[in-house]
Every structure is written in C-alpha cells, then in structure tokens.
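Rest of the complex left out; these chains stay put.
A, B and C label the chains in the order they appear, each numbered from 1.
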Amino acid sequence: MKSAVVLVPGLNRDRDMIAALTKVSGQAPATLWQTETTLPEGLDLIVIPGGFSFGDYLRCGAIAARMPVMRAVADAAKRGVTVLGVCNGFQILVEAGMLPGALMRNTSLKFVCREVKLQVTNANTAFTRQYQPNQIIRCPVAHHDGNYFAEPEELERLEGEGRVVFRYAENTNPNGSINDIAGIMNASGNVLGLMPHPENLIESAHGGDDGRGIFESVLAKAA
Amino acid sequence: MIKARVTVTLKNGVLDPQGKAIEGALGTLGFEGVSGVRQGKVFDVEINGTDKAKAEADIKQMCERLLANTVIENYSISMD
Amino acid sequence: MISNDLAITSDLVASHGLKPDEYQRILDLIGREPSFTELGIFSAMWNEHCSYKSSKKWLRTLPTTGPQVIQGPGENAGVVDIGDGDVVVFKMESHNHPSYIEPYQGAATGVGGILRDVFTMGARPIAAMNALRFGAPDHPKTKHLVSGVVAGVGGYGNAFGVPTVGGEVNFDARYNGNCLVNAFAAGLAKSDGIFLSEAKGVGLPVVYLGAKTGRDGVGGATMASAEFDEKIEEKRPTVQVGDPFTEKCLLEACLELMASGAVIAIQDMGAAGLTCSAVEMGAKGDLGIELDLDKVPVREDAMSAYEMMLSESQERMLMVLKPEKEAEAEAIFVKWGLDFAIVGKTTDDLRFRVLHQGVEVANLPIKDLGDQAPEYDRPHVEPKKPAPLAANDIPQADIADALLKLLNSPDMSSRRWVYEQYDTLIQGNSLQRPGGDAGVVRVEGHASKALAFSSDVTPRYCEADPFEGGKQAVAECWRNITATGALPLASTDNLNFGNPEKPEIMGQLVSAIKGIGEACRALDFPIVSGNVSLYNETNGQAILPTPTIGGVGLLKDWDRMARIAFSGENQPILLVGAPQQWGTHLGQSVYLRDIHGRNDGPPPPVDLEAELKVGIFVRGLIERGVAKSVHDLSDGGLAVGLAEMAMASGIGATVPGLADIDPIPVFFGEDQNRYLVALDLDAQGSEFEALLREAEAAGIFAPWIGTTGGTDLKLGQARAVPVADLVNAHESWFPAFMEG
C-alpha cells in the first residue's frame, strides 16, 4: 500500500500515525508538507493525523483546511483516492468541506482522554471491511472538540445513506456528539473522518489491537 | 489605517455547548432569570489604507474564506 | 517609556528586591551607580529564583554523580545514560506564584518552561508529570485553582504533544494562600547529540528564535521570590500567556537545526528571559556578549531596554550559530514560521553590553553577574522532633467503614477527573498511564527498553520531621519505580518552602536536604537537576514543606513489567518488607488525620538499608516473571494498598489478618519499605516454597498474607466489601467536588 501522511504545523499525532501505518503495511508512508501542491503518483491512502494544527486557534482545523496541500488532497479524493482524517484530521476535513457538519466543543467543556466503545455501524466500507457488522470495538479518544453536529436534513441523509460508520456504544459517548456519531464518510465512500485514535491501539504494547482493522481494511482494498 | 470589528455568532438552531454550560454556571452562581446564553467571537483587525469600501469588501472576503464557518456561523462587520 | 537615566533611589532598589547590603555589593563590583537597566539586570540575576542564594550552600551537599550520570545540575536539565547510546534528559520546575494569580496560564507556562528546558538540550520530550498542591477543598479559591491549573497543564501539554504519565494532587489548608504547581518533563536524545549553553568562539552571531518579546511578566522572576501580601491584585498585569503551538514549532525547528550541525550553544529564555540566557551563555564560555536591542523582535510599541531585558515572554530561545550555516538555519526558521534575528555577538572582553537606540544602556562584568551573586548561610533552627504516640494510643474504627471513607477522601480518592484531561497516550508508547505506581513509556526505536517515572513527597511527614520526610520522599519515589520492575536511575527535586529568612523555615529546608541527600546516597539515586521555590507564604502563613522528588528508572524488558492490578485469581499475596506485625506505625497516618482528626506523632522512619534490600528482592521477582502484580504501600497502608490492587483489576482478595493483634495498625499503619506482591505461582507448589525460603535467607520478612479472588475485599474480621463499592467510593469524590 502506498500511503502518505499530511503534515501541518501543530499536528502532533503524525509520528503515531506514521508508526501505525509502517507497522501495519510494512512500508513507511510518504509525508506531505502543508505547502505542497502536487502529490506523489499512485497513492492508495492519504491520512490527516490528529493534533492541534495551528494551535486549534480560530476553530479546530480551520486554518489547516485552507493550506495549499488540502486542495491537492481534495482533488485526489475526487479522483477516488482513499482519505482518512483522525481527530484533528476529521476537523480539518469538515472545515475543508470534504465532510458535512461541524465538530463543536465537548459538552463537558473539557479535554477528554479515555477509552470508549465503538460500534462499527457500517462494516461494508473501504475502512471497515475487516470488522463484523455492528461489532463493538475498544478505542481511545483524546480531544476537546469532538461533539459532532449537523443540521437535521444533513443528519437524516448521513444516517439514511449508511454514512455514519462508527458510533459511540454502551453509553461511552465522551463529548455529547449527536446520535453518538464518532465517524462519518462522504457520499462516495472514500473519505472517512473519525474522532477516536485507532493508531493508538494496534499492538500488544497498546493493550490491544482493535484499531488495526481500519488500516488493514484499507490495505486489503489497495492490494 | 482602518479599524474594523468582526462579530461571529452561531446560527440559530446550532447547538452551543459553551453557551449552555455558561448558562448553567450562572444559575449555580445564583444569577436568576438568565436564559438564551450564546457565545460568539469578535475579531479586531486593522487594514492598511483609507478606502473604507474596499476594506469592507476585503473583510467580507476574510469572513467568507476564514473567519466564519458559514455552515454554522453568521458574521457582521462594523467599521470605526 | 521609563528613561534609563532614572534616578536610583533606595526605594527603587528595595522595590527590586535588593537588600541594602546587596546593593552595596553592586556598587563595589562596578565602582559606580548602576543605570536603571543595570539595576533590573542585577535584580533578576540576584534574586532567589535565579541565584539560589539561600539554598546553594545546602544544594552542594546533594549527591549528583554516578556512572550513569552524564550531566548533573548546572545545565537546563540533567542527562542520564540508558545504554545503547541513548540518554534520558529530565528536570522538574515550579510555577507556583503565577499559577495562584492566573491558574490556567500559570500552569500552562510552567509546563511550557520545563518542556523547553528539555528540548533545549537536544532531547525530544517523551513524558511529563505534574505535582500539584491546593488549599482545603472548602476554601473558596480551591475549586477555581484546581480547574484552572488542571486545564492549563492539559491545555499546554496536550497541544504540544507529550503524554502526561504521572503526578500528584494533595489538599491542605496550609496551601490556601499558595498553591504549588511543579512540572516535570523528560526527553530522549543520543549521548552524542546533547547541546549545552556554553558559548564558544569570539565574534559569532547570537541568534534570537521563537516568539516576539512583549511586556509579559516584567518583574516576574522578582515576583516569584516575593512573599505574597494583600496587594497581590496589583501584580496581575505581569501574567504571561502560553502559546503551545509556537512551542511545538520551536521544538521541531530546534531539533532540525541541531541535526543540521548549525548550533554551537543554545539556551532557552526562562525567568528573566534575555538577561539570564545571554549572561549564562557568555559566562559559561568565558566570553563577553553584546546585545543590540533594536534587533529584538517585539510585539509591543515603545518597549524600553529595561522591559526587553526583563521580559518573560514565552517560547523564546537564544543561540550561538555557526556563521557558515546561517542560510540553512534561516530556511528552518522560515519553514516553522518563527521569528528570528541576529541580536548580538560574542566578544572577548567578558563584558555584558546592551545597546538600545544607539546608547549603551548596560555594561557589566559578565562573570560577576552570576559568580558574585550573594550567597547566604541563613540562620536556621533544628526542627523539634515530635513525641512518639503512646503504645496503647490506638483510636478505633470499623475497618471497612474507615477504608471506604479514606478512599472517598480528598487526598486518597481517584485522580481520574484530573488525568483524563491530559493526553496520556500520545506518541503511542505509554505502557502504564496514570493511576499506577509509576508511569511507563517505551523507548522508541528499541525492542524492549522502557522508562518509568514517578513524582513523590508526603508533605505532612515533612512538616512533622523534615529530615525523615525528605528521606521518605526519595524512598517512595524509588519504591514506586521499583514496583514496576524498573531500576531507579536518577532523580530531580523541586524544593518548595516558605520564607527562608525565618530560622524555622530555613531549618526545614536544611533538614529536608540532608534527608534527601542521605536517601539518594543510600539508594544510588543521584539528583541530576532541580529547582527551589521559596517564599511560599501568605500573610506569614507558610505552606507545608514540600520537597517534591521526581525519579526515572529503566526497564530492560517491558515484557517483564509489573502493574498494580491483580493479574489473576487464586494468587498468593506476599507483604514483602513488612515488620513482624505487618503494620505498626500510626503517627502522621491518613487514618489518624482523616478518620480521627489528629496530626500528631512522628512520621514513619525509613530504614534505607532495608529499603534497598527489599527493593532489589522485589525487582528480582518481577524480572523472573513470577510477579506481574506489585504495589508499594504508602498513604493508607495495607488496607488502601490492597483496595487499590483490587479496584485496578476488579478482582477481590481475602486477607485473614493476624490473631491477637489490634487490626488498626496492621491495616492502616504506614510503615515504610513495604510492597504487596501477588504471585503467578501455585501456593502449594515447590517454587512458591523456594521463593519464601529465598526471602528468609535474604533477611526479608515476606509473609503470605492472603489470596486474590472473588468480588469482595475481606480484611481480617471486618465485613467483606464488594470491589464495586470500593470503586464507587474511590471514583466519586473528585467529580462530586468539582462538579457539585
């Protein structure tokens, strides 16, 4: 699998993501600095990792979404390249208009870092094939603004089209997100944003590998 | 130099967790009869030049392209 | 703008915290009256915070060397060898006064400062801890301080991207007027990639990098050394605001710059920013420094030389760069969006010269600014030893009720409310997150190595007996690290005390340092860095003496690591290192304080020889793979220790207790050098037998006190308590306090 990780100042889970992609695919991803306007040929996957791009100033992901590299990522997505945004990456995808809705401040108004349960609501996607439908997996979260919001019509569309891919399960919603939404995808099914951090749960040192399935699914698709 | 203030507020109907929490906290502090608390942002900016109309048009562009998320937010501009 | 020619009156001198004899010393040194800017420079360099004038004499007595120590005190952080060419770089520092005034920003900039100390040395930060002390929970300011400080620690560390793996939180009315925020950070580097502050070479450019200079904290270092009084409001505008985003960019830029070979010397700007950093770089390298303030990037208009020299704006660095690498360096600064400027040069005249708008506003002997700082042997009185409790003075309570009450108390309850606001797993290497004995982080790029971190001190012990309390802080830190299976390598200390000009307070400081020194020597746990925070007093009321110890240990193979959770049912539990009656010492225990409202008696003494012996034995069990579940005993004794192991695992235990012995000291005594070890062995088997004999042969009392299993904790004759009830008591205090 040929993958690439987007780098914007303030992102800080880039190293975690690069390590996870390397361990799962056996190949280190390329990196894409914020100013780049052309992408390497033949990419199967572009990942926007978590962190605090531009300090989360203004709105989470707002400034990063307007950096040149994101135009190239949007073009690649239009051509069908698989794009995954995790945490701040999800916020950036939303701010870039590549996913609908908005991610608001957690209802507790506090940063929250803990493990939650996720339901794989749609196991028939490029990102979730390795899971069973409605399987419950463990996954850590670490964010301040993960409270997903969408207008009622938009929400209906997301739910109706099976584009809510992950949901917080067993009363573990950590942020007040509407319909317990933890991850959604675009209409073509090649762009996924999710708040939790699967890259931090892929090996025994992490205390489990429930997050691996996402990377393995994408890998299987690429193969 | 032209000074302007941009005010960005959440659209009606958009959930405002911060406003809600603040309303709750005001109640806890004993302030009664407070409702509808909504939190927004202001930006003070200074623009080179003296052409107010141009400055206002520029600031409108800044709002559309960066300062406001027009999916969930409204903005208004006031000039000195 | 205040002119540099401002008349130097005795009031002005006094308002700079300089005593008349100290001012006389300045006059003697430079042979003339200082300018206003020079007075500011002296006040910054000679205040307690930078000069350690009250503590230096005693700090010198601490052990700071060992084969593992690469760099001891004297640089931004200590450096310790962990093999394979890797080193760990760490330090702890206080931000007490700023956090009391503005808790969020005070704590945030405290974290920022300590991270900078670590990466200035060339290390990438991999772990952070924070040791916090607040006033009584019912004091009107406490909640506000807790929520602000915790949010600030998290706000900075999370955005910067370092996992927070440990810390402490205590409440006591003695901190009502002065909270304590001690921040620890550790980083990893290669032994040949360490950077120091010593400038080398004459005529080389001195480069400023990072954020712009504002008026933040002008007078801040002076404030940190001043006792609070009612006029605290007036000191407010000196608050510094942290910018973790710029710090993260600064980290990446510095590491890239260091890798490029451009850096000769580097020093972060901390307290008294430009002044301290420039003087230190020059003085260490036996060079003069000339600064041109017109080149300094500023974010405010009309800043005077005085303000620029004393500004504590955050996220700034000073370096000496190789001139031929200038273009390469500039490209890195630009990439990371950082302000930079050549603000001066090194000279050969050993003068510290500052130019502003064409005028020389300061011209001082650079070495004297540090070397000639006053040093005091302040009068101190030996603290009185408290009388021991009478042998029959054992106030009674129901064991189960007392345990539940302790688990639900401010000091003993779960800190989950706090640490869930911290990113504890970023970087993907956290093997043990907060909640256990020590935080453990895997060493990236190595198959099996990991580092363990703990921060400890028991202030009520230090108040009762600073010498024993100092020993105990070191021993507990060492023990917490040992309990994971790691070998404790070295430590850092953060000495928080009241006003050293009072002989009783100075007596506490001196005794605590003696105790710390003795324990560090006995346990081969040298102090490689640290910080002193004095004058933690408000209206004459001092804090409890709080010498925080931060320690680092090395696990050779994290596959052989112990955790506090029971690892299975039907495992025999040993109480390793116990006295014959399992527990005896109630003086200064939380049982006496929180159940009976008493704080008398001496603290438990630490037998350092036994501590070492027991620790080595326990580490041996972990390394052999028979002990996966280990917990040291501290506050709350055996009962609380067992409860914590049960709660962490959801597995109960039955501990029958001793016949004909009062169960209160058995279960709540706080005797030192004890560990609970649950063995992955059959209690009927020969291996278990052999292990018990081994302990005996080593002269270690390690009775088999009970067995894991079930869903209740059964202590002696007391009623069985469901583990779920323990968890409920333990988890509910903090959220109820903060959200209630």
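Convention: a residue touches a chain if its C-beta (ideal position, glycine included) is under 8 Å from a C-beta of that chain, and two chains touch if they have at least 3 such contacts.
In this text the structure is predicted, and so the values were computed from the model without any measurement.
Engineer: Each chain type is displayed a single time; count how many copies of it the full structure file holds and write the result as a formula.
Structural biologist: Summing over the structure file, the composition is A x1, B x2, C x1.
Here is the rule we go by: only the chains that are shown with their structure count from here on.
Engineer: Among line, ring, star, complete and other, which best matches the way these chains touch?
Structural biologist: Per interface graph, the chains form a line.
Engineer: Suppose each chain is reduced to the average of its Cα coordinates; what separation in Å results between subunit A and subunit B?
Structural biologist: Computed value for the inter-centroid distance: 29 Å.
Engineer: Provide the C-alpha centroid distance between subunit B and subunit C, rounded to the nearest whole angstrom.
Structural biologist: 41
Engineer: Determine the centre-to-centre distance between subunit A and subunit C, using the mean Cα coordinates as centres, and give it in whole Å.
Structural biologist: Whole-Å distance between the two chain centres: 36.
Engineer: Please set out, as single numbers or ranges, the residues of subunit C touching at least two other chains.
Structural biologist: In subunit C, nothing touches at least two other chains.
Engineer: Hunt down the residues of subunit B that sit against at least two other chains at once, touch-wise.
Structural biologist: Correct list: empty.
Engineer: Show me the residue ranges of subunit C that touch subunit A in the complex, using the header's touch definition.
Structural biologist: 151, 154-155, 158-161, 243-246, 248-249, 252, 336-337, 419-429, 431, 442, 558
Engineer: Flag every residue of subunit A that touches subunit B in the complex, lowest number first.
Structural biologist: So the residues of subunit A touching subunit B come out as 58-59, 62-63, 66, 95, 100-102, 104-107, 109, 147, 149, 151, 176, 178.
Engineer: Where on subunit B is subunit A touching in the complex?
Structural biologist: 13-18, 20-21, 65-67, 69, 71-72
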